[in-house]
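Just one protein chain is left out here, and the rest sit where they should.
Entry: chain A
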Amino acid sequence: MKKNKWGKIYLAVVFFVLYAPIFYLMFYSFNEAGNMSHFSGFTLDYYKEVFQDTRLLIIVLNTFVIALLSSVVATIFGVLGALAIRYMPRPFTKNSLLSLNNVLIVSPDVVIGASFLIFFTILGVKLGFISVLVSHIAFSIPIVVLMVLPKLQEMSPTLIDAARDLGASQWDVLSKVILPYIAPGVFAGFFMALTYSLDDFAVTFFVTGNGFTTLSVEIYSRARQGISLSINALSTLLFLFTIILVIGYYFINQRNAKTAQALEVPKK
């Protein structure tokens, strides 16, 4: 019992440290005084400002378009990649591919960003939407692979053999056996890719250009002048939006769990 109490306190402290800055920031987004040093009164001016700043809105939308598209594409490539790695017949190639995948995850963003910049300029690609999208897809793929692989590995090969015995084609095996089984991993990969793309600064910084930019880059360059409270307001909105996303993800999971249960019932 006592142990349990300490554990709870520890957890509370950890969550406080994690969330306090965010709530601090959200609190001051309603500050009339216009700075973060003292609170003088309640106002919604900064929210109004956000919705009036068309340039900022365009940047927010850009950020989301990039995040959604890049994570969908990265999920597709990542799942295919994970399948290829899982069913690679030669262990040496398999391990090498896996290590190459992991190298990309641990290598510093700045290095990846700089190499993308050089890569795109050598190819003569104009920096902008395409360059940002491609690089976000690229750095998200290894994450998806890493999220999907464990699911694939935990899946028993007998499942596939059974499906084959029952006359399933290659495509049937993939779409009716493997994909439903690894779906939680796929979603996890998708959401990881989404968050990576949303908050990436280092890579994006190098590959934005010609009027196309994302939120992280914009906020960073505004910081030199001291961050205006409209950024606080915007962050609050984004935070709420993320919470909605997480809740949505939770319900999808719940439903999946229920269908899984429903499927298991007849077995009894």
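Here is the rule we use: a residue touches a chain if its C-beta (ideal position, glycine included) is under 8 Å from a C-beta of that chain, and two chains touch if they have at least 3 such contacts; residues count from 1.
The working rule: contacts and distances are computed from a predicted model.
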Assign the chain not included in the display its UniProt protein name, restricting the answer to "ABC transmembrane type-1 domain-containing protein", "CheY-like chemotaxis protein", "Protein-export membrane protein SecF" or "Spermidine/putrescine ABC transporter substrate-binding protein".
"Spermidine/putrescine ABC transporter substrate-binding protein"
Of A:Val125, A:Met155, A:Ala168 or A:Leu237, the residue in touch with the unshown chain
A:Val125
Return the single residue from A:Ser29, A:Thr75 or A:Ser235 that touches the missing chain.
A:Thr75
Looking beyond the chains shown, say which of A:Lys8, A:Lys48 or A:Lys176 touches the absent one.
A:Lys176
Residue numbers in chain A that touch the chain omitted from display
35-37, 53-55, 57-58, 61-62, 64-65, 68-69, 71-72, 75-76, 117-118, 120-121, 124-127, 131, 175-176, 179-180, 183, 186-187, 190, 205-206, 208-211, 213, 217-218, 220-226, 228, 252
